[in-house]
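I'd like to ask you about the structure that follows.
Some chains omitted; the rest stay in position.
Chain nomenclature is as follows: A and B, assigned in order of appearance, with residue numbering initiated at 1 for each chain independently.
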Amino acid sequence: MGAVARDLLDGWSTVDAVDHHCHPLRRWPFTLTALELRSGFTEALDPIIPAEHVPYTAAYAGALKRLAAELGCQSREADVIERRNRLDPQTYARALFASTRTGTMLVDTGFASADSFTLPEQETALGIKQREIVRLETLAETLVKEARDVDDWFSRVRFALQAARTAGAVGVKTICAYRASLVLTSPDRDHLETEFGRLKLSTSDGNAARIGGDTLCHALLLQAARECVRLDLPLQVHCGFGDPDEDLAKASPLGLRPLFVDPIFRGLRVALLHCYPYHREAAYLCGVFPGVYMDLSLTIPFAGLEGVRAMKETLGLCPTSKLLYASDATRYPEVFFVAASLHREALAEALAELVDRGIVSHAEAIEAGRRVLIENSRHVYKLES
Amino acid sequence: MGAVARDLLDGWSTVDAVDHHCHPLRRWPFTLTALELRSGFTEALDPIIPAEHVPYTAAYAGALKRLAAELGCQSREADVIERRNRLDPQTYARALFASTRTGTMLVDTGFASADSFTLPEQETALGIKQREIVRLETLAETLVKEARDVDDWFSRVRFALQAARTAGAVGVKTICAYRASLVLTSPDRDHLETEFGRLKLSTSDGNAARIGGDTLCHALLLQAARECVRLDLPLQVHCGFGDPDEDLAKASPLGLRPLFVDPIFRGLRVALLHCYPYHREAAYLCGVFPGVYMDLSLTIPFAGLEGVRAMKETLGLCPTSKLLYASDATRYPEVFFVAASLHREALAEALAELVDRGIVSHAEAIEAGRRVLIENSRHVYKLES
């Protein structure tokens, strides 16, 4: 990293960032295994990948080096694991989070498991303010069984979103890309009713509903988007790469075009999450549609040095008033720490490139970084400052 | 910029470039506003983008710095605007154009408005030779009302293209991407007749025709492409990003494949305009199909430092005998100036990379740049030298 980038990092050293998209931590105490740590740095679901390949990724190799430096130990995996497991978990976690200067966490609670902190627990454990992001599909699935028909289901979803907002949620998240194509279609009414009937039937013997397919997922997403307009809540959309439940070929944010051009969604704020390798496309959308925002979470830190390159490429068409900071981290404090550190550095390097070229001044770059780290999220999520 | 790149720029300092794709200037005198200048550096149509976001783009920040250096003032927007508005518009415009060393402008007149220069006016105002590029869809729309049926319409379009050529036009431009998908299809005859019937009907109460949809747009494009072969005129195709009327997901130049492989188009010269973020794909097409050429106009200067990266990436597969220079600028001399300056610099940096690696010599790089700036366009458009 060059001197200009280091100066920018210094300039942000008192900025307590808003992590606008992350997940709950695993409730401590627990003893971390190597396979668990590896799993924290890959989107693979097959255990062969962490067992045999994650050690050979730039993401994991870099994470070990960074953790070792923080822990003051050798960067061998066994050393890092052994050292961290010897520490008091809360003291350790708080130290890692303090070094990331995370001021507020917006938490997608739809990915929590039985051993996850609840948000109040997490706020207490970390001493960092937590706000909820509602995961649309998870919420909607709980409402299938009791719904009479698809309209009643949508009505219940809208009501639940409103209730979530009243309870403090600051945004809605859709994982449509994991259940269907992200190339949005206008669902056929008859097919929608048929699909909902089958979905409801699938819950008749006590099974949890699991929605999937374009018809149900797109209809639900479009309903939720309209309700987000009404409730003045932003909609987070997973796009770009993720775990292999999704088909990356169908996960470009360009497919969301109806949300940007249809007048019924006027005023909707959409936050495109992750985006890689479609970040150039996402940056274009941010550049021409007022309500579109984006982040490079997950890309940083999972994509190694591509994180830096994606950041530079994003600043081609994306105004710095449209880029948000997020970690997309989950379960382990180590992932939050690595994601946050790398994110600031990537941002510093990308903006330093603009400074080095005489495109923005040092002061403008400092302000741009502040927008990305905190101001844009405050605006999008209407957080009190 | 390194020393090698600077040497290349010096080597081209006497090359009067052909800007093979640009638009008419606004007729002066006029007083420029900040919002107008901002609008010159974005493809957004929604006024919220220039009002709130353009100042935070690399493109606009860099443009202000560059203009301020030329004007000898501070780079604050207000200073730049105030300074330029105090100058004699013709002297000012001619100075900016002189610094870009533009020798010939090929002007797409289909985007002109009431306050635009005509080509003769523009030639007089700037003292730079102007040649016309005919915009296909604009031309074709004027011929709908009088056409008996679709065949008669096509016949009139062909005749009008031939007349334009006789009147001095040197190329045809299609904006199909703004009206339809760029994934070319073979229109169904019945559907084509139906669609033309509806189009014609839409003009019955005096409204101007506006063509749209794959059937009409693809049929028209394919007709024009055949006529271009016959008339020995190149066909410019807008591809890649542009204003939000287009769906970027459907604007890759790869969709134009029928133009490159169908024997009925043998000999057709196609110039792919803009291309980003599909410039790697465009470069591939240039590398394998004899008649395909490309440019990075619009990408430079709208995409910030992505312009330099796109240029480097393009030189991976695109022969320097296939790359064309254009600004795609419109209305304000400032946009022409910034586009032209950045374009030469990006070209110099990309070729310098090849020199630094020992892939081409300094002399070869100078010649390559000359091809891009002037020779390739002379060849494609059959301009007298």
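Going forward, contacts are C-beta pairs under 8 Å (C-beta built on N, C-alpha and C of every residue); 3 or more make two chains touch, one makes a residue touch a chain.
No experiment lies behind these values; they were computed from the predicted model shown.
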{"item": "Copy number across the full structure, from 2 displayed chains", "value": "3"}
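Here is the rule we use: only the chains that are shown with their structure count from here on.
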{"item": "Fitting chain A to chain B on CA atoms, where both chains share a sequence, rotation angle to nearest 5 degrees", "value": "120"}
{"item": "Rounded Å distance between chain A and chain B, as computed from the means of their C-alpha atoms", "value": "37"}
{"item": "Footprint of chain A on chain B - complex, ascending", "value": "42-46, 48-49, 52-54, 56-58, 61-62, 65, 241, 243-244, 247-249, 276-277, 302-307, 309"}
{"item": "Interfacial residue positions of chain A with respect to chain B in the complex", "value": "183, 252, 254-255, 257, 260-261, 280-281, 284, 287-290, 312-313, 315-322, 353-354, 357-360, 364, 368, 371"}
